[in-house]
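Only one protein chain is missing; all other protein chains are in place.
Now for subunit A:
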């Protein structure tokens, strides 16, 4: 499964990047390459780790104190 995932992403990236560079979008091509590397690394990480913590916990850590602060100001 992991092998299939890596091969699929690499083939898609190869086709997509060749068309971007052919149209002379050099800067866009490099950024796209960067995002492909992030996507590939993320997919491999997800495949290799069974239980990945949700990123929403990080959002909660930021939002919760703001909510508490506002509610205490409003005395609700």
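Throughout what follows, contacts are C-beta pairs under 8 Å (C-beta built on N, C-alpha and C of every residue); 3 or more make two chains touch, one makes a residue touch a chain; residues count from 1.
As a working rule, contacts and distances are computed from a predicted model.
> As a check of understanding, state which of "NADH-quinone oxidoreductase subunit K", "Succinate dehydrogenase subunit C", "Spore germination protein" or "ABC transporter domain-containing protein" is the UniProt name of the chain not shown.
"Spore germination protein"
> Hey, which subunit A residues sit against the chain that's not shown?
The list for subunit A reads 9, 12-13, 16, 20, 25, 27-29, 31-32, 35-36, 38-39, 42-43, 46, 52-56, 59-60, 63-64, 66-67, 70.
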